[in-house]
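First the structure, then my questions, so here it is.
Left out: one protein chain. Kept in place: all the others.
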Amino acid sequence: MTTRILCAGFGGQGALLIGKLMVNAGMLEGKHVTWLPSYGPEMRGGTANVMCVISDKPVGSPIFDRMDVLVALNQPSLDKFALQTKENGLILSNASLCGDPARVDGSVKVVAVPLTEIAEEVGNVKAANMVALGALIELTGCVNRQTVEEDLRKMLEKKNPALLEQNLTAMERGAKFARQA
Amino acid sequence: MKIVAKRTAGLTDARLHYCPGCLHGVAHRIIGEAMEELSIIDRTIGIAPVGCAVFAYNFFSCDMIQVPHGRAPAVATGIRRARPDCVVFTYQGDGDLAAIGTAETVHAANRNENISVFFINNAVYGMTGGQMAPTTLANMKATTAPYGRDVEDTGGPMRVCELLASLEKPYFITRVSLLSPKDILKAKKAVKRALAGNMEKKGFHFVEMISTCPTNWGMEPLKARQWARESMIPVFPLGVFKDREAEEKEAAS
Partner (left out) sequence: MTEKILMKGNEAVAEAAIRAGCRHYFAYPITPQSELIEYMAKKMPKVGGTFLQAESEVAAINMVLGAAACGVRTMTSSSSPGISLKQEGISYIAASRLPAVIVNVQRGGPGLGNIAPMQCDYFQATRGGGHGDYYTPVLSPSTVQEFADMAPLAFEIAERYRTPVLILADGMLGQMMEPVVFPESYPPQRDPSDWALGCHKDRKENHIINTLFIDPNLLDSKTRILFEVYEEIKKNEVRFETYNLESRPKILVASTGTAARVVKSAIDALKEQGVEMGLFRPITLWPFPYDALHQAAAGVDKVITVELNMGQMEQDVRLALNGLCPTEFVGKAGGLVFTPEELADILRKKAS
């Protein structure tokens, strides 16, 4: 199985990090992965996006026309990429900042998560991307949440335990919202 | 039999290829003698430029490399980083150092690279046949300034010592001349100080030597020296332009 995920948002919203944590978990679980960011001037203040592939087979092209999953953290990303989502695909959008996507295929599942509100409830508005990550893992199942949590623990446990707890809670809240959606 | 004069061990036995009356031979000799007197021939790496001194790799009796036009200070930077215990010098003319290699010269000085730069200024491109140099004097004729250098059009003679001395970091910057025996003795002192400074890892040492080019100037050697004294020295005054050792001593007292 091969899952192609595009994560997009304003620079600073952490779309690239969602992708990085996903593919890193995929790698730790023995899968083949690629992570290809947009780079250069478009990163400065504009919209940043990253193409991720998680697969059982070696990954040929890291770029793709159409993805299985779109994670859109802002309206411009949703407008730009929604139509590239494959049939029976998934769009995870940020209900706090986005309306409904325009004219997507009826088979595409759209899950709008109030990422910013949930992150505020957790106590860190910057953790909205972690809320999205929790929901993304819950909805796709292409990596285990435990793997991501262990990875985060390794990164933050010593450096910033408070942030680690906020992130883990944010992921849990995102997953919970996705389960009920 | 008593030996009253001999070749320096700092130079090889190769016959110099320079024109009659050229002062490159004198500059070579004082660098060779300085290396010998400091006992550093075996740990010195010299860099030959593109220009009349391109064959310098045949003349100095230390390890030598011949490098692209103007890039000697960059190559010297690579060498001295790879061989921090060696003494590294470049030997460059005015076209090499002050035209095509200006950036390399300025930035090596600004980094205070632990190298000696020996700069031979004779106000003209020698090897290519007498074209205008950045140091060519106002109204002086050159093959590419056949009506004399028009400073309104091509800029004035560049004073490299003064330019480099405006930087904070370079350790020692001086201008000497090769125009008389007395001048040559002073020049040798400056050369020796530069190489000794590199042995002590003090940083960037720059010795500009006012020289002549009888062939391209179209003058007899002695006339060329006289002309240089009268015309070049007023534009390129001799002296020490930066001496951090002296500055530090003064600050300490």
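By letter and in written order, the chains are A and B; residue numbering begins at 1 in each of them.
Here is the rule we go by: contacts are C-beta pairs under 8 Å (C-beta built on N, C-alpha and C of every residue); 3 or more make two chains touch, one makes a residue touch a chain.
On a predicted model such as this, the values are computed, not experimentally measured, just so you know.
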For the chain that's not shown, point to the residue among A:P62, A:G99 or A:G123 touching it.
A:P62
Going by the contact rule already stated, which one of A:W35, A:F81 or A:F177 would touch the omitted chain in the full complex?
A:W35
Selected from B:A74, B:L97 or B:A228 as touching the chain missing from the view:
B:A74
Which residue numbers on chain A touch the omitted chain?
20, 23-24, 27-28, 32-37, 39-41, 59-66
Positions on chain B contacted by the hidden chain, ascending:
42-43, 45, 48, 54-55, 57, 61-68, 71, 74-83, 85-86, 103-104, 106-107
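As a working rule, only the chains that are shown with their structure count from here on.
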Quick one: chain A and chain B, Cα centre-to-centre, how many Å?
62
